[in-house]
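Left out: one protein chain. Kept in place: all the others.
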Amino acid sequence: MFENFMETGLWLIPGAPLLAAALLALFGKAFFGERSHQVCIAGITVSLLLSLIVLFSGMKGGHASVSHGDENVEAVSQSHTTLGVGDNGLSAIYKSNGYEWLHVGDLRIGVDIRADAMTAIMLTTVTLVSLLVAIFAGGYMHGDPGYPRFFAAFSLFVFSMCMLVLANNFLLLFVFWEAVGLCSYLLIGFWFTRPSAAAAAKKAFVVNRIGDFGFLLGIFLIWTTFGTLDYEGVLGRPDLIARIAATSPELIYGITILLFIGAMGKSAQFPLHVWLPDAMEGPTPVSALIHAATMVTAGVYMVARCTPLYIHSPEVQVTIATIGGITALVAALIALTQFDLKRVLAYSTVSQLGFMFLALGSAAAGAEFATFAVTAAMFHLFTHAFFKAVLFLSAGSVMHSMGDVIDMRRFGGLKRVMPTTHGCFLAGALALAGFPLLSGFWSKDDIIAALSQATHHETYGTLFFVLWCIALITALLTAFYTFRAYFLTFHGPERFPPEAGHHPHEAPPAMAQPLRVLAFFSLTIGLIVGPTTLFAHYLEKTPGLPAAGEHHLHWDVMLISTVVALGGIGLAYAAYVGSRVQITAWANRMGSMYRWSQERFYLDEIFFALLVLPLRGLAQLCLLFDRYVIDRLLDFIGAVPRWFGRGLQPLQNGLVPSYLLVMFGGLIVMVLLMMQAWAG
Amino acid sequence: MIFLPAVGAVLLMIFRSSETSVSRWTALWVSLATLGLSLTLAAHDASNMNQQGGVSRASTQQNPVQPRLGFRHTWLDFSESHANKNIPVAERYGRGLKLEFYLGLDGISILMVLLTSLLTVSAILISWESVRERVTEYYVCLLILETGLLGAFCAFDLVLFYIFFEFTLIPLFFLVGIWGGAQRRYAATRFFIYTLSGSLVTLLGLVMLIIQTNQQIPLSNPFSLPELSRALAENPMHVSMQVTLFLALSAGFMIKVPLVPFHTWLPLAHVEAPTAGSVLLAGVLLKLGTVGFLRLALPLLPDACIQVGVPLIATLSTIGIIYGALGALAQNDIKRLVAYSSISHLGFCMLGLFALNAAGISGSILQMLNHGLSTGALFLLVGMIYERYHTRQLTELGGLAQKIPLISVAMIFICFASMGVPGLNGFVGEFLSLLGMFEAHPIYAVIGASGVILGAWYLLTLLQRGFFGPVKIPPHTEHVPDIQLREAIAVLPLAVLCLWIGVYPSPVMKTIEPDVNGLVRQFERDRTTLFENQNREATAQAVSKEIQSQRHQHGASAHAVTQIPVGAARSSDRDIVR
Partner (left out) sequence: MISSVEIFADSVSRILPELVLIVTACVQFLAAPFLVSSDGTAPAGLRHRWGGLTLIALVFSLVLWNTSSVPYGGASSLYSPFQIDGLVWFTRGLTVAVGIVLVLLSWNQIPDNQAAETHGCLLITLAGVSLVSVMNDLVYLFLALELVSIPTYVLMYLSRKDAVAQEAVTKYFLLSVFSSALLLFGFSYLYGVTGSTHLQAIQSGLQSSGLSGVPVVLVVPTLLIIAALGFRLSAVPFHFYAPDVFQGTSFLGAALLAVVPKIVGVAAFVRIFGLLDTTGVLLHIGAPALWIIAVITMIVGNVFALLQNNIRRLLAYSSIAHAGYLLVGLAIQQNRIAPLAGVQAVLFYLAVYGAMTAGVFAILVYLNRTDRSIETVSDLAGLSQTHPTAALMTAIFLFSLTGLPPTAGFLGKLNLFMAAWSEGTSSGRWLAGFMAVNAAIGAWYYLRLVATMYLDPPAKPVDRNQDVPSFIGVVLCATVVLGLFAVPHWLWQWIAMIAAV
């Protein structure tokens, strides 16, 4: 009976925020006004509670198949366990079929949702962080004229994100993939009167669309290859994947690389990461939720979800790892020199996402490691959501009190003025830097461990070694820039910008409480679920993941990363608290390197020059072509009869003799012609 | 139903009233009545379908084209001319040549009829105040145009289709020419001559088609589309003949659609036309071209479609998608931008059509509908903006979201629908079209899909420049009202439909399913894929309860199957040479 309840209950997880969004969109301004956040929070709370039910029932039940027809799938999957691909088949914890969305020919797409272990984790993360951020935003956005609009879009986002993770087929995934992009667009451009916000929103959407283009093609390829888009039909049939991979591997490669392009767009991987830092134009809660904790991790989720496909294309996995590595390193380098607090965090997000992809890519080490690698990525995703959210919200709190000033050069020493924010930021920063025993530490360790396993790979061992080194360097840089930001903001002499007014204040309780909760999670969640393998064991229940090996703690890795993290923090302390002169000298010594980093490696400019400009030029060219070639050609064709007429006009001279002459001449010519024709 | 607007128009013409409001209300009521009638028909059809059960219907349809409701009336019977005594009676028999007044409804026409009648209501509402001169004539033109459009969608006689097809030129010519912008005369003339030239070639093609068929297969009525399509499906024409015919028929349709490079009349006509004209032109009139392909080229000339249609049309429409999008990107005039976006959207439409499979064709039909709704709504909104600020130049506008928030919200919504954001209608059509094409010829779909990126780009640029950022409006337009109730009524149904089709497209799909299946069958005759067999096999095994006994067998088969032309085999390699 409980399960029957959950079948409908599952729909409530996205449904409640959707209802909230609809209510707010329709009656927000007239009816709810300043109470809009309550509607939103209520909706998300319902989602969160139901998500927790799903999470815990998953913990107990394991493969509890509810929906009809699942027995078959499961039966098939059981029958293939002998193939040695591992625990395959794709049965859900909960599954519920909605309505038939599309049915064209062989193509049947239903609005069906399912929840399994991976979904449950994602759902819980999403709804929990959303709830906290929504509470925070209730205080942060207070007094904004677009208050109801903000929470409408916010709720819509939560709905879309829940549906994204609940989707039971690739098309639905794509639908909500784009829908979260849409919400992101609306929220980045929330302050649409600012040209920079409008531009950033557009940029985010268009760059995402480039990724979606790949994703869409990937879906097409899945359809032509598998003849279905349902997870059961694709991911749930490892035997089929294996057969296809054996005979025409290019199909699997194509699918995986195309899907990854989609993930690159959404998860801001190099070189499609350019939109994410600009997205900071949106309100800070949005940055915290969408552009740090949830939406940007959709790519990671998708690749993780498609592990059954990826394990058959190691080359693609290596590509993923490489791009992840490059992203992690490049973003970390850029983050070193930014003075905009939110931008530092944004680049840090990009860098951490790179980490996650590094982990996913390291699954190339072999099918038996795949689960470990995926677990590492998902674990990092999980912990990252908390500590990045707390960092962003703290930054928001700083902004709120500094009168929307975010340039770290203009304020400092806020430690005493904003003790709560300071504490929470510190907690987040420590977690991000990978301070031992905090959440970031455990997840990062897992990733580095996965990488070090991958270095044993026979073909790509060397490459993975390089990536392993990159990961360590990035970890060092992460610790450094995080604490650079921390020290610049909270230490040193107290300085306030004039915008802040006379009395910079601590965050109001509505903002402080969620901060504290998040900080608490950042500090402890890793320790609770990490070393206890709670997380790993839970995630393993995700259908479709290959059987994992033994879990054990990697003491060596932990040691190295501890050293790295402390080293980074120490360096930052030395540079920014110890003596300020030294770092400037360093920067000067680095010269062009420093400038490159500060200017984000000129990637935006390169994009502009290589893509935007040529396309704009081409567009102008099209217009000119229309105007001067096609239209001229048409005018020409149109003019031909006229010219013809003008040429012949002298014949019509009004003189009878000349008429007679032409008539007679015509007759003679015709007679001659005909004579020749008939006689000849 | 078709002639209801015409009757209204005639009444208006006869009792021309100096009181303009009378004309307005009459036109509105007539168009509403038409809408009501078409809704009734659609509902009737839907209930019929439900009674018979969609699947069984789909399988019973034998002809590539078969209306569900029909009205036939012999119009001009040429067969009597064959009472020539020199021809023996036996030979005379079955060589009839009858023009028929043959109207019918199938799924495609139901959708198009609904779209037309809905957009006409919107068009009348939007011109309520913007048209102040020669009001009666204006509504007469609109109603006559509606008649022509409805007729073309319902015609099941080749010549009748052509008649309505061409007839629509006349009222639109007046609409653009009389109530248009500064360059209206040039635009109207160019539009008229250009499309007429193309359609004359089409007429020639039709004549060719009929005569050739008639000489080959004795038919009681070669003008009747269902009969002709059945005859040709059983007894196809020679391929080279088909190709010639296809090219001739396409000439008019390609201009009408319009495919690049035959598109230049469109932006001009759109920019100069009054709002209502643009709405109907973009929303419905362009569909005459695609419906032409769908109705005539696909069922009657299947081999030519495969041999010439796919490479030619698919290439052109792919170019059109990119070209139109780039053209839109470079525009400063909102209306021109939307016009170019039409070219791009119609490219998707044609791409899907020439995928020649169920997904593609359904997607294409849906895309026709979608484009009608979203572009129609876009033009409505652009018209509202123009009415308020008397400019459409993006350089002169900015930050409208602060000045006219509700119109801006509508604009944003429709832009998203137009660029194919999932959950709204545009996505479904584009997705299916591209999916269909990908199945058939991946390369076109890949290039075409990049239009999705460009689509987002130009529409968001439009939003960014016109609606966001600091306020910038022409002087003396400080206090303009936001959306009026009348305008809201014009736009709202379109927006609601956009959302509805995006969220729940199944009813639309069900409506066209039998027709699409009928069409597709002739393209799929020889298309079997190993993969489908596998699929079937796998499903069978899944359903089977004897899994234990099959385990080893299946395990073995996984290794035994050495060649799997998965995917590749799904392309339509039909043996063309006969």
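For clarity, chains are labelled A and B in written order, and residue numbers in each chain start from 1.
The rule is simple: a contact is a pair of C-beta atoms (placed from the backbone, for glycine too) under 8 Å apart; a residue touches a chain by one contact, two chains touch by 3 or more.
Fair warning: this is a prediction, and the values are worked out from it, not measured in the lab.
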| item | value |
| --- | --- |
| Option from B:Tyr139, B:Phe156, B:Phe192 or B:Phe293 whose C-beta touches the chain left out | B:Phe192 |
| Residue among B:Leu105, B:Leu150 or B:Leu169 touching the omitted chain | B:Leu169 |
| Touch criterion as defined above, residue of B:Val22, B:Leu204 or B:Ala488 at the omitted chain | B:Leu204 |
| Residues of chain B in contact with the chain not shown | 13, 16, 74-87, 91, 95, 97, 99, 134, 137, 159, 162-164, 166-167, 169-170, 173-174, 177-178, 184-185, 188-189, 192-193, 196-197, 200-201, 203-204, 207-208, 210-211, 214-215 |
| Residues belonging to chain A that touch the chain removed from view | 638, 641-642, 644-646, 648-649, 651-652, 654, 656, 659-660, 662-663, 665-667, 670-671, 673-675, 677-679 |
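By our rule, only the chains that are shown with their structure count from here on.
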| item | value |
| --- | --- |
| Inter-centroid spacing, chain B versus chain A (mean Cα positions, whole Å) | 36 |
| Chain A-touching residues of chain B, taken from the complex the two chains share | 190, 193-194, 261, 263-264, 267, 323, 326-327, 329-331, 357-359, 362-363, 399, 401-402, 416, 421-423, 427-428, 431-432, 434-435, 438-439, 442, 445-446, 449-450, 452-454, 456-457, 460-461, 463-464, 467-471, 504-506, 509-510, 513, 516-517, 520, 531-532, 534-535, 538, 541-543, 547, 550-551, 554-555, 558, 561-568, 570 |
| Residue ranges of chain A in contact with chain B within the complex | 72-73, 75-76, 78-80, 82-83, 99-107, 171, 174-179, 182, 185, 189, 192-195, 197-199, 201-202, 205-206, 209-210, 212-213, 216-217, 219-221, 223-225, 227-228, 237, 239-240, 242-244, 247-248, 251, 615-616, 618-620, 622-623, 626, 630-631, 634, 638 |
